[in-house]
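Input: a single structure, listed below in structure tokens.
Yeah, one chain of the complex is gone here, protein chain that is, but the others are all in their spots.
Here is chain A:
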């Protein structure tokens, strides 16, 4: 286990002890809720983890470097952002998925674009958003989110 994971374990452990000491019932109740949410995602989590194995094994790193590497960065970033907008997978499993792509040589710029649009832009949830907030709001928010996701991605690429 790396140092950060250990750090998170310690912090979480302390919080948990304090929480149980303060109100055991309340803690258990919200744990039940979180358990329900996790259970719902379990199928997807396992699927993505298995998919990562396939990607790492079957797609040669040169191919990933070709398509998601330093060359034609702008196109690959816009495509990644688009894929992120359409896809509906829990952010929870998106991190290992994106991590595996970077491990085999993808640039972080398209990776960041994908991560950001994945949660912030919702093509699938668009009808729902329009119904609640109106067309103008939904279009503006999603379009700007897409734009900023690309900007954040390139800024990360420049800084890191």
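In this text, a residue touches a chain if its C-beta (ideal position, glycine included) is under 8 Å from a C-beta of that chain, and two chains touch if they have at least 3 such contacts; residues count from 1.
In this section, contacts and distances are computed from a predicted model.
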(request) Between "Tryptophan synthase alpha chain", "Sarcosine oxidase subunit beta", "Ferredoxin" or "Gcp-like domain-containing protein", choose the name on the UniProt record of the chain that's been left out. (result) "Ferredoxin"
(request) For chain A, enumerate the residues touching the unshown chain of the complex. (result) 1-2, 4-5, 8-9, 12, 15-16, 19, 23, 26-27, 29-38, 40, 43-54, 56-58, 89-92, 95-96, 98-100, 102, 108, 112, 115-116, 119-120, 122, 125, 128-129, 131-137, 140-141, 144-145, 148, 151-152, 155-156, 159-160
